[in-house]
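Please see the structure below; I have some questions.
Apart from one protein chain that is not included, each protein chain of the complex appears where it belongs.
Per-chain residue numbering starts at 1, and chain names A, B and C are given in the order in which the chains are listed.
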């Protein structure tokens, strides 16, 4: 089973499964403790300069925006990031806090290529971009979540994606086909926004799960923000709805409208004007800074953000929500 | 990435991912057709002599017992089976229809080693036993479900399990640790019992999911039996509860109490006397045959089986069900 | 005689007519969403839309603006995660995929990563996203492109999403699943397919009032020009009504 080809991309986040096991043994309590914190407390305690960090799902959908803004507010630097992202990573890029990227897609969806991404990468401010497909980065987390060093795939074969990734092509010893081996990805910090969580960190998600299950199991520190904090009795009544069990979680932040201006399935729809405001202002570095000042740096916390947005606009988002029918 | 060790076990079910892809392309309709059938119709249409077949979950828990009994009733032979099984596979072994086994565990749980297994294997009637752990067989299905030729694991290393399996040990090219590569398992036929399904085969399961998601995605022919047939509107109202989408499914059988004498979470508890009856009667070949005559061969179908069990005993099982509280 | 319509509306209609009823199809943001909705309201009522982050079989009553938003699983068959969706594609269950990019080459290879050198790019683009996966695992893919010589290039700067790679047999040699590959390009000027023997892009049919020379002039490589070049029907009044009144009444895209 020789290596037929190796990507020249850097493994931005080297991993050691035995060290991960030891971490999970010694740093993850099995006790049901109260992990409720504010955004400030959680980000201050678990995020650090240079850490490898990721967010789920993405900017306009069930995204931990209140946590992402707090990361900017606390002024961390040299972050190594995997994305898959829209507004959240674009904010980080505009704030100049990203040093290396395992990049799959950072865009503004229908609004196109993010000027912040272009400025950050073309200026060399982001030092390294290692390329992965959306599925590949999810499978890399899935490998870590399974506790294995790699997963095979038939994605990326034959392209420059393989060449500029850190994957390796081998011949399957059972059937002889070629597969790319994707190295496990163990994040230092993961930020995930959910519909409901109890104070211990047991989480329920509605609608698509994105890659929340994989990321929650593939990180050393997991900060959960939740639209609603529910009693543990509710969790225990529906154990089959628990997608992220408490022992994976380090902090639980109560963040109503935590995904704004993005949407939250069945709770509120996206705030199109709010999204467009970033699209417009981020066209220039100055405009992006103005946005950051107005919506992030100039505000104390998520509560201040929600006050700035205002009850009426939030209510309008609620009226736009997807309904079960 | 050389092969450090190879199990001497046979790959009882050789696989070809490209052929599987072609099958999924040409033999699995994307249309929402009516797949409702009786046990007889479904088993007759999709099971065949010598096929590689599996059941989920196992004998006393959410097990497709009505389908398993029908397989015996129709007198197929030379089945190749993966198990993980209790009553269902024990019945098949007693009926002498199993030729080869990818065996993980076939036992009577608290009641110990199944005499039927001993008779079938020690007599040589079962020609081949290839050994796998419970996790390994599930991961083999997961590999097929992912569309990849293998998955790595740290199970089975250093033991006779590895030696008598068909796994291969390699050194991980990223970190240098040893891992066992488990070959994908693509079943010819899978039988899965669920709580609710619509006529197209969209399935909802409550409680633990066992390995239903993996098996449903790792087979060429999938027969679903369901406690309840629900309208597709119910499925579409809760798309996040669909564990098995219709396009994987070939037949849907309405089978109330389909897991009896096993349990069905939140619907009915297990029928201990019913289980003990098999435990007692299967101690001798004659007794096992007597049981088969009484509960399987001597009965026309599942409805006749339920009549034999009787409303009162079934009601007693319902009263023993797990409740959400 | 059809009324006035925009290039975008025309592309949507031409793309929509390519959908085959009763098939599964990966839908990306933008034109594919409108085309899928139009198709499901016209020629492909049994189309099964698949969105990469988990939504499958949605009833597209309202136009999705993102591949993860709730509209992608509205009254859907299932709402799972990206791994399940992509593994479903890897198992061969997804028939079609729509793709886009900043560059396309004669073999249908697409670039959405960088213009210029990867490590010192003239322009950084969003990245593969699910594009590479869709191009690797779906049975057939269709590209939607602005048609000009800067986008239709002899060689893409960064091969992000596999078309036929270097030509006949190249996909299989690379390990990509046999029988997969690009089948069409819908551009602002015409509809292209691929010449079976060479796997090179071939002009199939022209949009109304577009000439072969115009297409050649806007293509940065030698396009295969068959003896017979067809003409694409302009949007019908009904197609335009559906697009403007039912599918995108707020004119979010069109």
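We take it that contacts are C-beta pairs under 8 Å (C-beta built on N, C-alpha and C of every residue); 3 or more make two chains touch, one makes a residue touch a chain.
Note that this is a predicted model, so its numbers are computed, not measured.
*Asks:* The chain left out touches which of the shown chains?
*Replies:* Every shown chain touched by the left-out chain: A, B.
*Asks:* Which is it among A:202, A:225 or A:259 that touches the chain not included here?
*Replies:* Touching the chain that is not displayed is residue A:202.
*Asks:* Looking at the full complex, which residue from A:12, A:108, A:148 or A:306 touches the chain that isn't shown here?
*Replies:* Considering the complete complex, A:148 is the one touching the chain left out.
*Asks:* Among B:92, B:150, B:174 or B:211, exactly one should touch the missing chain; which is it?
*Replies:* Answer from the full complex: B:211 touches the omitted chain.
*Asks:* Any idea which of B:24, B:55, B:138 or B:204 touches the chain not displayed?
*Replies:* For the chain that is not drawn, the touching residue is B:138.
*Asks:* Residues of chain A in contact with the chain that isn't shown?
*Replies:* Counting over the whole complex, chain A touches the hidden chain at residues 17-18, 20-25, 28-32, 144-148, 202, 217, 235-237, 239-240, 242, 245-247.
*Asks:* Residues on chain B that touch the omitted chain in the whole complex?
*Replies:* 57-58, 60-62, 86, 103-107, 109-110, 113-114, 117-118, 121-122, 124, 129, 131-136, 138-139, 142, 153-161, 164, 169, 177-180, 207-214, 263, 265-266, 269-270, 272, 321-322, 325
Criterion: only the chains that are shown with their structure count from here on.
*Asks:* Stepping chain to touching chain, what's the minimum from chain B to chain C?
*Replies:* Counted as steps through touching chains, the separation is 1.
*Asks:* What chain pair has the highest count of contacting C-beta pairs?
*Replies:* A-C
*Asks:* Please indicate the chain closest to the centre of the assembly, with centres calculated from CA atoms only.
*Replies:* Given all protein C-alpha atoms shown, the central chain works out to be A.
*Asks:* Farthest chain from chain B, going by the mean of C-alpha atoms per chain?
*Replies:* C
*Asks:* Suppose each chain is reduced to the average of its Cα coordinates; what separation in Å results between chain B and chain C?
*Replies:* About 40 Å separates the centre of chain B from that of chain C.
*Asks:* What is the distance in Å between the mean C-alpha positions of chain A and chain C?
*Replies:* Averaging C-alpha atoms per chain gives centres 28 Å apart.
*Asks:* Between chain A and chain B, what is the gap in Å from one C-alpha centre to the other?
*Replies:* Chain centroid spacing, chain A to chain B, equals 37 Å.
*Asks:* If I count partner chains per residue in chain A, which residues reach a count of at least 2?
*Replies:* Where chain A meets two or more other chains at a single residue, that happens at 153-154, 177, 179, 207-209, 325.
*Asks:* Going by the touch rule set out above, which residues of chain C reach two or more other chains?
*Replies:* In chain C, the residues touching two or more other chains are 55, 73, 75, 79-80, 83, 90, 137, 177.
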